[in-house]
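Please read through the structure below; I'll follow up with questions.
A single protein chain has been omitted from the complex, and every remaining protein chain is retained in its original position.
Chain lettering (A and B) follows the sequence in which the chains are written, and residue indices restart at 1 in each chain.
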Amino acid sequence: MRDVGVVSRHAGLARLSFSVWAVLIYLFLFAPIAVLVAFSFNANEYGTFPFTGWTMDWYRQVFADYQIKDALYTSLKVALEVTVISTVVGTAAAFPLVRSNLPFRSGIRIGMTLPIMIPGLLIGVSLLILMTSVFHFQLSPQTAVIGQAVYTTPFVVLLVAARLQGFDPALERAASDLGANTLNRLRHVVLPLIMPAILAGALFAFTLSLDEFIITLFLIGGHNTLPIYIYTQVKFGITPEVNALASLLLFASLLLLVIAFTLPIALRKMRFAYRARRA
Amino acid sequence: MSVTEGRLTRADLLKLGGAGALGLTLAGPAFGRPLSQEATTMTMLTWSDHYANNQLAAVAKATGLRGRPTLFSDNADAYLKIKQTGSQFDVVSADGLWVPKYVKSGLTEPFDLSDLPVSKQLFSLARQFSFWKSGSNYMAYPFSWSTVQIYYNPKYVKTKPDSWQAILDKKYAGKISLENIPTDVMAIAGRATGAKKPYAMTSAQISRAKQWLKELKPNVLKLASQNNEVVRALADESAWIGITNLGTDDRVKDARGPVVKAAYPKEGTIGFIDSESIVKRSKHKDVWMKYINALEQAPWIAKNFITNGRPLFNEKAYKLLVNQGHGARARRLLYNKPELALKMTIKGPAGNQQAYIDAFNEVFGA
Partner (left out) sequence: MEQQVATPPHALPPADVSAGRRGSRLSGLTQYAGFIPALLLYGLFFLAPFGLIVAYSFWQTIDYEVVHKWTVDNYRYFFSVPTYVRTMWATLWVSFAATAITLLMAFPLAYWLVRYVRKSLQGFFLVLVVVPFWTSYLLRVYAWLNILGEGGAINRFLQWTGVTEHPVSFFLYDRPAVILVLVYLYFPFAALTLYASLQKFDWNQYKAALDLGAPPRIALLRIVLPQMKAGMVTAVIFVFIPILGEYLTPQLVGGAKGVMIGNLVVNFFSGAQYTRGAAVSLLIAGLIVFLLLIVRKSLEVEDPYRA
């Protein structure tokens, strides 16, 4: 695009102002997070200005706090269950979405993104009514798992379907020409090749679940996940310990997402590397 | 292994994933000591000023019972939550006249106070509230009490606001903070408009109270979900007036805030008597005694007073405070006069709970 030779007196000025704007935007985006992380090292116990000194005390407190461990354990357990459900249901649903002769394809596609578009609040309260008034289930991490799975599964579907759509059908045809039936085709040809997308979807669902708050708030009953624990602590006020916990969570989410998106590439490189060595 | 054949099969990846997942799950508790198998979790539905994090940690260490608090901001919400959640919660902190309602609805159960050794540390008066007696048993373990009054920042509020009508002054637009408890706010509104029984108002009285509330609304900065939010608002001067518990002036000073003064409204006000009760459907009733016994020991109660400023019912803690040099502060905040608690209009469920909540919601929107 840079070859658009704009002959204008204001070209330089325009370029400058847009660049300045971009810098401001990035500052705007990162400032709150930078402040959050900075205050987690602030010795000031009120978690605000002035900066009275550097300390790792708050991080130490985080690691020693049993309530945080409890919340983390619940968070991880819930996230794991949500991931399994989402991945299985989502991957299974991606196949007919891409490959079958669906009559209302675009309608179904929109329907599939509805759980993402509908505010989490509504998913939470509607499931609350269902669980307590109709099924008379007790609220527990399990009910939260169901609520979160409703929200995360469409993401898995979208990711796997995108990969499946770009899947070369010649491969399957070759396999079936060699005598493979449907099951074997699936097991030995399709699934291994779309596995990176499935893994990415799984990691995505896992991260979404860890961060999920509003649906969980309604459905988890007396238990705590990390976001809910943070929410409780915010009622006490901003404490540096919460900042430390928040910084750790930030870092973990980012790490997981980096893995989610580089894992497929890394796996592919591994596979080619082995093949090259064999050749 | 098929990896060496240059092909990662689904089986391998499933194994990898499973191993990773297992690792993550086990790594979670491994920040320090692994979760002990004998630890039982006591889930509490409570207010933020009923505990401190280090207190819970110490109790957990001593008894193996780990408290897990969930905060609520309105007695009516807590009541409904207990009703809906069955055995999720083990302890609920009920207020004043809500305690008998819980018992009557079969949500909590009375117990023998003498089963709790720590109850001997209480003022004897606290063990004999008539409205908490159930035969020879007691419905709840008494914790704290306070009136709800006006605290103001004299730097900005030049005339002492000693009546509920005074705080309607337009000067205070957006400068008042109070707790988001619809039933109790309506009761205060009732007091402000002359209702003799703020918790048993007629429709006409409710209407009048609602009108007062409407006039108050523009002056409200924030409806706080816990009283320490009111303290913070006063401390950082975003609020000039707070409607909250005894001891707020000390708490604001401790939070490095300005000097605030108390004003007792001449129309009268409400007050609460806080407690801890056994949830009837709890699965840990057998250790409830042990847990509360450890939680309510005098040293913790004394610390709680220093942090939260309002009087409690633990007499031994009062003596500790005197020894620590906080006697004057304790006496100023009426710690040694628990009998005054009975003179308050004690918080409780309203006669027509739905009408109270509707009126409040219709003013504040949410």
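In this text, a contact is a pair of C-beta atoms (placed from the backbone, for glycine too) under 8 Å apart; a residue touches a chain by one contact, two chains touch by 3 or more.
All figures in this text were calculated on a predicted structure; none of them were measured in a lab.
> Among A:123, A:139, A:220 or A:244, exactly one should touch the missing chain; which is it?
Going through A:123, A:139, A:220 or A:244 one by one, A:123 is the residue touching the chain not shown.
> What subunit B residues would touch the chain not displayed?
Residues in contact with the chain left out: 5, 7, 74, 76-77, 80-81, 83-84, 174, 217, 220-223, 232, 235-238, 357, 361-366.
> Determine and list the subunit A residues touching the chain excluded from the picture.
Against the left-out chain, subunit A lists 1-2, 4-8, 10, 14-15, 18-19, 21-22, 25-26, 28-33, 35-36, 39, 46-50, 85, 88-90, 92-101, 105-106, 109-110, 114-115, 117-123, 125-130, 133-134, 146-147, 149-150, 153, 157, 161-162, 165, 168-182, 184-185, 188-190, 207, 210-211, 213-214, 218, 227, 230-231, 234, 238, 242-243, 246, 249-250, 253-254, 257, 275.
The rule we apply is simple: only the chains that are shown with their structure count from here on.
> Counting only Cα atoms for the centres, state how far subunit A is from subunit B in Å.
35
> What residues of subunit B sit close enough to touch subunit A in their complex?
Going by the criterion above, the answer is residues 3-4, 6-10, 13, 17, 21, 24-25, 28-29, 31-32, 35, 41, 43, 45, 48, 53, 56-57, 60, 66, 68-71, 84-89, 225-226, 228-229, 232, 255-256.
> Quick one: which bits of subunit A touch subunit B in the complex? Just the residue numbers, please.
Going through subunit A, the ones touching subunit B are 46, 63-67, 69-70, 72-73, 76-77, 80, 83, 132, 138-140, 187-188, 191-192, 195, 199, 202, 221-224, 232, 235-237, 267, 270-271, 274-275, 278.
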